[in-house]
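Report on one structure; see the data block that follows.
Yeah, one chain of the complex is gone here, protein chain that is, but the others are all in their spots.
Chain IDs A, B and C follow the sequence of writing; residue 1 opens each chain.
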Amino acid sequence: MSGLKKVIIPEMPPLEREMIALRIANMLEEGSYVNLGIGIPTLVSNWIEGRDIILQAEIGMLKSGPLAEEGQEEQDRINASCQFICAMPGSSYFDIETSFAMIRGGRMNVAVLGALQVSAKGDLAGWNNPSRGLGKVGNIGGSMDLAVGARKVIVAMEHFTPGGEPKIMSECSYPLTAKACVDVIVTNYAVIDVTPDGLVLKEAIPGVTAEDIQKMTAAPLKVAADFKEMEL
Amino acid sequence: MSGLKKVIIPEMPPLEREMIALRIANMLEEGSYVNLGIGIPTLVSNWIEGRDIILQAEIGMLKSGPLAEEGQEEQDRINASCQFICAMPGSSYFDIETSFAMIRGGRMNVAVLGALQVSAKGDLAGWNNPSRGLGKVGNIGGSMDLAVGARKVIVAMEHFTPGGEPKIMSECSYPLTAKACVDVIVTNYAVIDVTPDGLVLKEAIPGVTAEDIQKMTAAPLKVAADFKEMEL
Amino acid sequence: MDKAYASVEEAIKDVFDGAVIAFAGFFSAGRPLELTRALAKTGVKGLTIVAQQVGTGNEEILELVVNGQVKKVISNYPFPRSATKGLEHPFEQAVRQGRIKVEVYPIGTFVEKLRCAGAGLPAFYTPTGVGTVVAEGKEIRVFNGIENVLETALPVDFAFIHAWKGDREGNLVYHCTARNYNNAMAMAGKVTIAEVETLVDAGGLDPDFIHTPGIFVKRVVEVGRPKLEKASV
Partner (left out) sequence: MDKAYASVEEAIKDVFDGAVIAFAGFFSAGRPLELTRALAKTGVKGLTIVAQQVGTGNEEILELVVNGQVKKVISNYPFPRSATKGLEHPFEQAVRQGRIKVEVYPIGTFVEKLRCAGAGLPAFYTPTGVGTVVAEGKEIRVFNGIENVLETALPVDFAFIHAWKGDREGNLVYHCTARNYNNAMAMAGKVTIAEVETLVDAGGLDPDFIHTPGIFVKRVVEVGRPKLEKASV
């Protein structure tokens, strides 16, 4: 029995990854330029068809379209996750120095990023899991530029690690992607804003209370005056 | 009589501006990328037809061609002197940030620049004639970047100011374009190399001696072992 | 994302007193003629002009100067080439009389300051200008044995640019050497306004050959092909 441990989670099943993505898609404003990171963030693209939102692929494309269907792949047209994608009317390609000029230069209205940990101050740790044992090197990719450069950073992640540890905590213990960069955290249980006063719980999934979320979170949460059940 | 002064110049007539340009054209190596400044330097372009030399127009064009003939002008195709020019097979246009990346980045084999003064150490003063009375502002344009960035800087100028003062001097008295940047000075009387040992007289026009050139120059000249009459 | 405006007047309506405005163009090529002419008809004043030429080879900006709308100029080649012509030139006179302040940079530094503003980089070191008045009062630092001067980014409130073709989402294509400062200024502008000779719908431009991606451009207005006389410089 010593190899096992007890984890407290709600009775209600958490959101599927697709539903986290949907909740985030509903936060995006018309007329936005948005960059979606690898993982759950990429799924947001499934929920914005027909909306006036332009996706940037940091490899060097604006208005990147849906995944290419089998047989329709163009080997020279991929996104930052190495998936074959479609072009759309109004798409453009550019070099990657220009791509990151856009990102650092504040032209992205929103970046949706995955995370390993988020702190109460909005610090983001996402690129280096120390358990891998690679020390101070790892795959940074575009994450640090996006975290620093996007006008709004939304983190999309599961509330717990696969090992059942909370990912929202007072201080990150993993190497940081950027300090004080996260604006909103959307997990499979809750929506939490990062404010100058600390973390503010805005929404929880049906059947889960604010008290439950606090117990599942290793940082103090304030409950928003307009706290409500998450709608999808 | 008090408003007049006596100036000592050789009996031999100096080179025409076109001939200064020809002497410089003969210094350029095949396979070079070259930028020509305003004034005498621009005339070098008349002497390189058919040669394997690519001219850059700093406004944002490589392989800039000859002046456009009357009636053949394209209003969107000009050089840095605001002259309508022709394109050639292999020409390319680019933005001016790229144009100056090339210049500072050491891709210009040669820049040919005009000058108001050149010092014994190769300091160049070319953008600001204090007599205009504008103080520390003036028309810098691309001169400072070219002086610093080109692998070789050839100055093309008359040996004297219009007022008969020497332009080659121990120290420049005018505001500098760049320090220690000039490699070769070609005037209407002489070719002078700038070396770590100071100015070295390489050539003088027929009928003018090394001693004459020294008298016309306000900085000490060494005479090259292979000093010779200028050939055109 | 339709960024098309019906008129240049509409497109520049929110330009405010004291704004910093970049104007593209290198002598006669690539100037936002119509946007600038429209600005001269508004009452806005106290402007800081960021442009290669002021007045010489740029009659539209000269009008702003003559109107007394300009407080400061940031440039690289602002004055007439000829000293004699300069003495009679309204811009040079305003500078000599202290009515307009001037800051000058080498072109490479000038354009890199704009690009850096657009690229989210606050400062850079360049070897250009070391040992000259351009470097006076600025930090000098040696890298690899070579002295460099520290220069900072130059963001602008508005960028007025001119493109050959544009689509309604702000993607732009330039023609020949009329490209010059247009891309760097588009990047630097908090609000970038592009006049285009021909406006097309999204999809009307080849995505492999867009010079300035639409994300840098807030407004687009069609103005037709300009009729240009050769500029006097």
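Here is the rule we use: a residue touches a chain if its C-beta (ideal position, glycine included) is under 8 Å from a C-beta of that chain, and two chains touch if they have at least 3 such contacts.
No experiment lies behind these values; they were computed from the predicted model shown.
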**Fill in**
Which of C:112, C:195 or C:222 touches the missing chain? It is C:112
**Asked** Of the listed residues A:24, A:44, A:61 or A:213, which contacts the missing chain in the full complex?
**Response** A:61
**Prompt:** For the full complex, which residue in A:28, A:48 or A:148 touches the chain that was left out?
**Reply:** A:148
**Complete:** Missing-chain contact, candidates A:20, A:176, A:194 or A:213, resolves to A:176
**Asked** Among C:32, C:55 or C:120, which residue is in contact with the omitted chain in the full complex?
**Response** C:120
**Message:** If the hidden chain were put back, which residues of subunit B would touch it?
**Reply:** 31, 33, 52, 54, 56, 62-63, 87-94, 97-98, 100-107, 149
**Complete:** Omitted-chain footprint on subunit A covers residues 38, 57-61, 73-82, 84, 87, 93-97, 100, 103-104, 123, 128-129, 131-134, 136-145, 148-149, 175-179
**Prompt:** What residues on subunit C make contact with the chain left out of this view?
**Reply:** 112, 116, 119-127, 141, 143-144, 146, 148, 152, 173-176, 207-209
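FYI, only the chains that are shown with their structure count from here on.
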**Message:** Measuring between Cα centroids, what's the chain most distant from subunit C?
**Reply:** A
**Message:** Taking the mean of the C-alpha atoms as each chain's centre, how many Å separate subunit A from subunit B?
**Reply:** 57
**Prompt:** For subunit B and subunit C, what's the span in angstrom between their mean Cα positions?
**Reply:** 29
**Fill in**
Flagged in subunit A as touching 2+ other chains are none
**Request:** For subunit C, write out the residues touching at least two other chains, lowest number first.
**Result:** 115
